[in-house]
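The structure appears below as structure tokens.
What you see is the complex with one protein chain gone and the rest in place.
First chain written, first letter: the chains are A, B and C, and each begins at residue 1.
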Amino acid sequence: MEKFGFTISKGRQIDYESNNRWIAEYIYEREPSFRLCIECGGCAATCTTGNLTKFSLRELHILIKRGENDQVRQNIRKCMLCGKCTLVCPRGVNTRNIVVLVKQAFNKSDDYAI
Amino acid sequence: MQFDPFVIPFNIGLYFILIYVVVRSVIWFRDLSRPDKLRLQRGFFGSAFALSLKEIFLESLIHRKILKTNLRLGYMHMSLAFGWFLLIFFGTVEADIFGTKHLNAPYKAIFFRFFNPEHGRMGLEAAYGFLMDLILAFILSGLFLAVFKRIYSKVVGMKKTTRLKTTDKIALTSLWLIFPSRLLAESFTSGANGTGSFLTGTLGSWLASFLPAQQMAYPFWWLYSISLGTFFILLPITRYMHIPTELFLIFMRNSGIKTGDKAGTYSEVQTYSCSSCGICIDACQLNFSAGITNIQSAYLMKAIRNNDDVSDIADNCLMCGRCDKKCPVGIELSPIRMIQRRGVEAENDIRNIYKGYFRSRQSVTSQYSAGSPVYDFLPESNPEKADVLFFAGCMTHLTPTIKNSMIKILDASGVNYKFIDEHGGVCCGRPLMLAGQDKEARELINYNSQMIWKSGAHTLVTSCPICYKVFKESYYLDVEVLHHTQFIKNIIDEGSVKMNFLHKKVVYHAPCELGRGSGVYDEPKAVLEHVIRLEKSKYEDDNSLCCGGSLANMKISSVKRNKIACDAATELTKGNPDILATACPLCKKTFSSATDTRVADISEIVAEALIIPEIKKNINKQISAIKETITIS
Amino acid sequence: MRKHVVVIGGGVAGLESAGCLSKAGFDVSILEKEDQTGGHLNDWYKLFPDRRNSSEVKEYLNGITLNNRIELLTNTTIKKLNRNKTHFSIITDKGKELIADAVIVATGFDLFKSARKEEYGYGIYDNVITSADLEKMFRKGEISLKSGNTPKTIGIVHCVGSRDEKVGNFYCSKLCCVTAVKQAIEIREHLPESKVFCFYMDMRMGGAYYEELYREAQEKWGVNFIRGKVSEAGEAIDHKLVIKVEDTLAGRPLKMELDMLVLMAGMEMSEGGKKIAGLSGLNTGENRFFAATDHHYGSNRSNINGVFYAGTCTAPMNITETISHARAAVSEVTDYLREGSK
Partner (left out) sequence: MNIEGKKAIWKDYQKEIAEDKFYYVRSCVRQNFFPGSETAFLKIMRDELKKDVFEHPCHTTCTGIGYHCDIVPVETTMTVVARQFALMTEAGYENLLPSCITSFGLYTEILDTWHHFPEVEKKVREQLRKATGREFKKPKNLAHASDVIYKFRKEIGAKAKYKLINKNTGEPLKVVDHIGCHYSKMFPSKGVGGAEYPYVLTGMIEEWGGQIIDYPERRHCCGFGFRQYLVQANRGFSIACSKEKFESMKPYKPDMIITNCPGCPMFLDRWQYVINEMEGKRYGQNGEGIPVFTYEEVAGLVLGYDPWDLGLQMHQTDCEPVLDKIGIEYSPEDKYNTSENIIKSKSHSLINV
């Protein structure tokens, strides 16, 4: 590689087909209100964690739906489950359960090393 | 030598169960934690023992609690338990007095009539026989109810009855067979010999009039013995295990053992002590408001006993604690549910949230608990010094009226205070605990604890019962933790604030976490009575309802939450109060969308009633101080 | 003597106004360029938001227009439209002359010609179709690819020819969003195995029960919504369509393979309308629709006294709005003629 002084950049494109969206499926199954999000961002705006660090449930939510799981894995742990997002959500999405389920799903995936 | 092969099934069963119970109790004792062992030993030679005996008599035999809540159900349980006890007791006595020799093997007492068919013709014998028949009739009446409860539970005044697994069914049938078979066996024998009292005698002679009583009796004695045997053998794997287990439970409880937050002997004993009476099901709002009928504590206990996967049951609960208070056996249902939520989480002691046993600052000095930190983004906290800290809590930030009322009240009180989470604080950690994530919770707890110590305050006031409970229960603090209702009560008593009396009719809803959760009932009502006319509702104190908003339920849908809220609100506003008062931001928010009646937090009402004297000294200094308090972010 | 009103266009607006006019006691002539009335209703299968059958609305319209006071001239376009003092003389392509006391222009809209958005490959890739094509499939009762197979993944592109400076349409056609949601639901009804993705810029659900329909699409039918405008469609070796879009919420470009792409064609001033505007001197606005004299209280009035507008020839409208607009036009006509008779 050195002999070129550069490497082939990885594309930023979300490749919908090759992405693994099983976590989204896992949640759809257990928390149907996951579908109801309209990405208004209310959750991110009121978020206790978001007040202290870069953390947007709205964004994580969309990333999960697209199968961009690696970005979610670390970030989702930052949630404090305080529940403000659930209270402000205009679509009645059970956000806390979603967070819990995402964590669960990652634990499972670590176990079965998916 | 009086013996007959038909007693063998009974003997096998009896000795099996006796041995089983002994072995089991030894194992349980061994598994107890060190301090609990000591407690038990102390209890054994102390008052606990006597207490327990009393309680066993009242609860396990008479079933006083059930009688109180539901007379018919109580009678059913009493007749079976107490009746059977009497039957055994007097049976033994009978065998001892009237038997050929003293100190007989148990079966002699149980099958006394078979071995002494001639017994009970006249005099004292007859009187005694009458007593025995009376007891039997007493039991049969209860059994009659029980059978009906199965078929149609309304008979015993219950909306729901517990579902059974097969072994339970078999055990149940054998239990049901015991007394009828005894009745028939004795009747035939009496019929054949012209003995027996008003029940067995009458029935016997009537049967003998058209049946060969002598021949008929024998098979029924077999049946009696077999059903007893089966019942005993099945006992360990059925819910009837609660009969022996409850005795242990009562004794352990009286010796001061608590559930704690890890599975152990005590929680196991409690799970086995559940008789699936179903009172918790009737108490559960998920059941009667939201139509969720498979997650109540009785089912949880059963699932645990059967080693099923309980996660769905465990998480789908408001943790309102209504069932805890109603459980006739006094099982600590919510703590047990919490253990299930933690699952494997709660191994390491550092993560131990319940501080009941060891009050120390262990593991708190470092912000992070064991393992890799999750909330490493939390800023270094350096609060200003103050006597009183006001921690509004996350939810309160969504109900600004409460926040502002509290500021108004705090200012008026003239105490030197700091609003520590004015610019948004860090969550208290309880929501994480309720999700069974103690490790993460511990991080937040440690972080907040440090901030509180640094401030050097002597009092911590919070507006959120959720925070209040966790501050009290799981924070290692050397400050006085007060819910704002308690704080207001104090400043009223000190007379440091003056208030008008508002001519309004108010009904008070005790928040779960504050009421059943932390036992704070009186201060809120005292404060209210000071400023308005407080109406009673059907749901006071321990019996108060849950608003449905509870953070504890991970699974419930917003629609069902709202159902619960509406039902509760309708109940509470039956007397058309002007205000539905509560002491929790979450309750307020949930109720506001469920009723047309004005919903207000006590602090709001107080702030309304408050008489603000001419500007308090150094008030401006205070305000400016608040403005400068630690700015997180 | 009875007054005579000519209604140009036999779509929803035309029929509704003609019906009301005849009720009000006028003689009415409807000029329709097609061989049957009903306009776009004939192409649509089910209507949002309640997904009732469009034929029901058509029946209603026929009901009020089938009477002896209404003269219906189909396959007719107009050559001339002149005003001489109090009367209008209209000469049809067949040379017939009509004398009218007032004229209602109800020339409606045309669907945007999706082929103009080359990058979406309408007419180039077999399985890129328009909302209208999909309606035909619904009516046939089978949604299938050119190959005859049933599609598994279907994409719906909002705002095709609307809110698009590149094709000179700055305006929002208002109805495409809800149409997309409606059709997404219908697709899932027909093909329970399929997955449907809506690519939107904004969800404009500003009508009675539109938002509810949106929610149903998410909740009951599991329709996926991705916020971003599709930039281009290509074709993979297996003839699947490859679309490129920015998932603006993830802030990342996104590539997806689809079996079928449905283009939500917007609404444009109809060709017929343009022609009439040309030969009558009626004003048109920047959006090329007829320009009413006042946006707020004169939305039926034209710059020619005695000529009134009804329906989507002035702006995108849904059927409800079109019908009320048509009735408003009739009340304008009655006022005008009453004053005229004085």
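Everything that follows uses one rule, which is that a residue touches a chain if its C-beta (ideal position, glycine included) is under 8 Å from a C-beta of that chain, and two chains touch if they have at least 3 such contacts.
Small disclaimer: the values here were computed from a predicted structure and weren't measured.
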For this session: Using the contact definition given at the top, list the shown chains touched by the missing chain.
Result: A, C
Seminar exercise, completed: Out of C:Glu119, C:Glu142, C:Glu212 or C:Asp335, only one touches the absent chain, namely C:Glu119
Problem set entry | Touching the absent chain when the full complex is considered, from C:Ile99, C:Ala208, C:Ala236 or C:Leu279 | C:Ala236
Exercise. So that we can see where the missing chain sits, which residues of chain A does it touch?
Worked result: 1, 3-11
For this session: Quickly run down the residues of chain C that touch the omitted chain.
Result: 115, 118-119, 121-126, 232, 234-237, 242
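The working rule: only the chains that are shown with their structure count from here on.
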Exercise. What chains do chain B and chain C have as common neighbours?
Worked result: A
Exercise. Closest chain to the protein CA centroid?
Worked result: A
Problem set entry | Pair of chains joined by the greatest number of C-beta pairs in contact | A-B
Problem set entry | Geometric centre distance via CA averages, chain C-chain B, whole Å | 65
For this session: Give, as an integer number of Å, the spacing between the C-alpha centres of chain B and chain A.
Result: 37
For this session: Over in the complex, which chain A residues touch chain C? Could you list them?
Result: 12-17, 28, 32, 35-36, 38-39, 58-59, 62-63, 65-66, 68, 91
Problem set entry | Touching residues (chain side chain C, partner chain A) in the complex | 203, 215, 218-219, 222, 224-225, 227, 247, 249-250, 252-257
Problem set entry | Touching residues on chain B, where the partner in the complex is chain A | 374-375, 377-379, 394-395, 397-398, 424-427, 429, 431-432, 435, 437, 440, 444, 551, 554-559, 586, 589, 632-633
